[in-house]
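Moving on, here comes chain A:
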Amino acid sequence: MLTLLGKVCDMISARGVHKSFGSATVLDGIDLDVSVGEVVSILGSSGSGKSTLIRCMNGLERLDGGRITIDDFDVSNPKQLAEARKRSATVFQLFNLYPHMTAVENITLAPIQVLKIPRAQAEAEARALLDSVGLGARSDAYPAQLSGGQRQRVGICRALAMKPRYLLLDEITSALDPEMTAEVLNILAQLARTGTTMVFVTHEVEFARTISSRIVFLDKGRLVVDLPTNDFFASGGGMANPRIAQFLAKMRKD
Partner candidate 1 sequence: MMRYTSFTSYDFILLAQGLGVSLALFAVTTLIGLLIGTTWAIVRFYRVPVLTPLITFFAELLKNSPVLVQLFLVFFGLPALAKINVTPVEAAVITLSGNTAAFIYVIAVSAIESIGRDQIESARVFGLTRWQVLRHVVAPQAMAFAVGPLTGLLVNQLQVTSLISVIGVVDLTKIGNILNLRTLKPFIVWTIVGGLYYVTAKLIALGGARLEKRLRAHTAWKGL
Partner candidate 2 sequence: MKFDLTILAPHVPFLLKGALLTAEACALALVGSLIIGLLVAALRTSSSPILSRAAFIYVDLFRNIPFIVQLFFFFYGLPEIGIYIDAFTTGVIALSIAGGAFSSDVIRSGILAIDTGILEAAEVSGLSKPVIFRKIVMPIALRTSVRPLGSVFINLVLTSSILSTITLNELTGSAKIVASDTFRPFEVYAVLLIVYASLTYLISLAIGSLHRRLNRDRMPDVA
């Protein structure tokens, strides 16, 4: 937010991000800032590069150009990546829970190993988190013993246990049926109310509208619109862009 001696703090900042796979350009000069306290939803049709952008932010993909910093730590710099990763946490579309660990063990692994939190404390925090998402009774269950919605709630707890400044979420409900989707979205709404910063890739347009402070729209690897939520949905705003109007019409039909 504030620029001090050329330093940008308290935000995820993407500048001119380029990424290609072979000859296909997937991200084509993305500029995006997400400040602490914001909920930014990323919309865009399939293949527009949303997941790739998230994967560049958490260092799973190497940038081919441009720069992403998290609180000033450059994710392309191997020495700073670890620090950048400590500040963000990711929730995945397919949960990616560790199958051989219970819910509590899934949640406590990184806090114990990376943040060096004592095991007893980490476990108490994990159980409290699970309680808060209504899974207190399933704390010692293995992923295979949980429903999809329950697994994703564990996935969210696992991310939150790292006390991240930024939560990166990539279509975390698209593998769930409507009922389970509601379970998970409720938790996100709760998180948004408590001021958790989120970068939220989703196809749930209506939900994005209710929780986001800003909406950005990706099209073929370009960031074509970046507007406050109300402006995005106003007829003169994002809707003025025919690609977006088309996209929203299609989403509403589904």
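Basis for inclusion: all candidates are chains of the complex that A comes from, given by their letters.
Methods note: contacts are C-beta pairs under 8 Å (C-beta built on N, C-alpha and C of every residue); 3 or more make two chains touch, one makes a residue touch a chain; residues count from 1.
Values in this document were obtained by computation on a predicted structure and should not be read as measured data.
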Touch assignment for chain A within the complex, options 1 or 2: 2
Touching residues on chain A, where the partner in the complex is candidate 2: 58-60, 82, 85-86, 88-90, 92, 94, 96-100, 102, 109-110, 113-114, 137-138, 141-145, 158, 162
